[in-house]
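All protein chains but one are shown in place.
For clarity, chains are labelled A and B in written order, and residue numbers in each chain start from 1.
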Amino acid sequence: MISVELAVIGGGPAGLCAALSAAKSGAKVLIIDKNKNLGGQLIKQTHMFFGSEKQYASTRGIDIPDILINELDKYKDKVEIITEATAVGMYEDGIITVLEKEENYFKLSSKAVVVATGAYEKALSFPNNDLPGIYGAGAVQTLMNVHGVKPGNKVLMVGAGNIGLIVSYQLMQAGVEVKAILDAAPKIGGYLVHASKIRRMGIPILVSHTVKEAIGKESLEKAVICEVDEKFNPITGTEKVFDVDVMCISVGLTPLNELLSMRGCEMKYIPQLSGIVPVRNENYETTVENLFVAGDSAGVEEASAAMVEGFLAGLCAAAKIGYRPKDFSERKNDYINQLKNLRSGPAGKHILAGIGQVSGR
Amino acid sequence: MRIEEHPILKFNKERKIAFIFNGQEMEGYEGETIAAALHANGVKVLGKSLFKHRPRGFYCAIGNCSSCLMTVNGAANVKTCVTDLEEGMIVQTQEGKGVIV
Partner (left out) sequence: MFEKTGIPSAEMIMEKFPSIERINQGAVAVVECYKEIPCNPCQTACKFDAIKVGEDINAIPKVYSENCTGCALCLSKCPGLAIMVVDGSKSLDKIEVKIPYEFLPLPTEGQIVKGLNREGRHITDVRVLKVLNPKSYDRTPVVTIEVDRKFLYEIRNIESEA
């Protein structure tokens, strides 16, 4: 059994910021992450981030893990990191079970915990959606941006949210042709600056369209798409066929929340936050004492918000176990204001509506 | 199917690694996952589904969906999308659920 003061589960943007914030307050932190390297999804984001200076706006996502890890290095004596370690359970007595490198299984007890496990990709149902060549957006990013391998030659992008638009741009940068971007919704869901960037490269965006079926023997060869009405019902006679060997399914993420429900947090299904999320207070503490949450596992949003939520949750978790530095109120207000700024525009309306339904405790 | 030059990224493809896929000799690079190395060699079909024997490849590439399970060095159910390629690895498509004993 390992006993620590503050465990952060997940070393992506939210987790790294939570650890940094808590260490800054003086707490001893353990970060565990299932991947070999820290950074979570940041390691694939070749584009510049939005937000403001405090959230590293204009910095490429791929450069942010190093920035955060270098910051963490300043607190070397307070921060321990175990990678290739998956938290496989969180029990009612607070014990966390961890499997490291598939061989070392151990129990972890911690005075406070920040869960920052992120989210996973949703899938889409249509005939032959299991053909090789049909990949999630994150998979395409991993292949291209982490391993330098082209996912294929001709791509149909399904989903025109930020991820669909950004990954389409990244595919073009990797020398892969994007034939079209579809979205079943009647309008483009992502930032329109991303959409404009894509359109000026000649890539068509087809709203009110969806995938009808995929065609191929051993792998994807063609995709049949069709138009949908306001109720998302396919309109017969509108079918079009695309010759593509890759279909990138980018229809949204949903929180990775198993540890939280297992532990007994009060959970609610909130569509605006993209899934089942824990009820929490303004400190991002769940209904379980000293268990905090931050990032996409608290509600799918953006990396900029994930980082600030991480800072806030880490600060408050450390305070809960006795580490309340002189600048606690100043830091807390700063983080709350940053989140307010990120969410006060039209892009943040649905997030605020979602958060309004899970604020309690 | 490798990206030779990229406007933003530089790929660390230094050490070549030889491995065997279903009896065929192939090459990959140190630091790659098995699934990525296979994909770079044009191998998209990683296995067959259990009951209808439909071709399957990876989907999430991050260890969540279990679509990429293969037999590696005799061990069954290896998540090839999150397992690093090693010199001399013997990678095989798995028949059915694989033998774990």
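Observations on the structure shown:
Operating definition for what follows: contacts are C-beta pairs under 8 Å (C-beta built on N, C-alpha and C of every residue); 3 or more make two chains touch, one makes a residue touch a chain.
Note that the structure is predicted; figures quoted are calculated from it, not measured.
Note on the chain not shown: across the whole complex it touches A, B. Listed residues A:14, A:87, A:172 or A:226: the one in touch with the omitted chain is A:172. Which of A:193, A:241 or A:352 touches the hidden chain is settled by the complete complex: it is A:193. For the chain missing from the display, the contacting residue among A:53, A:103, A:230 or A:330 is A:53, taking the whole complex into account. When the full complex is taken into account, the listed residue touching the unshown chain is A:341, out of A:109, A:238, A:341 or A:357. Although one chain is not shown, part of chain A still touches it, namely residues 47-53, 57-60, 172-173, 175, 186-188, 191-203, 205, 207, 304, 341-348. Where chain B meets the omitted chain, the residues involved are 5-8.
Note that only the chains that are shown with their structure count from here on.
Each chain gets one centre point, the mean of its Cα atoms, and the points for chain A and chain B are 25 Å apart. On the side of chain A, the complex with chain B involves touching residues 34-36, 46, 60, 62, 120-121, 123, 130-136, 138-139, 142-152, 173-175, 217-219. Residues 1-3, 6-9, 11, 13, 32-33, 36, 39-40, 44-46, 49, 54-65, 67, 81-82, 84 of chain B touch chain A in their complex.
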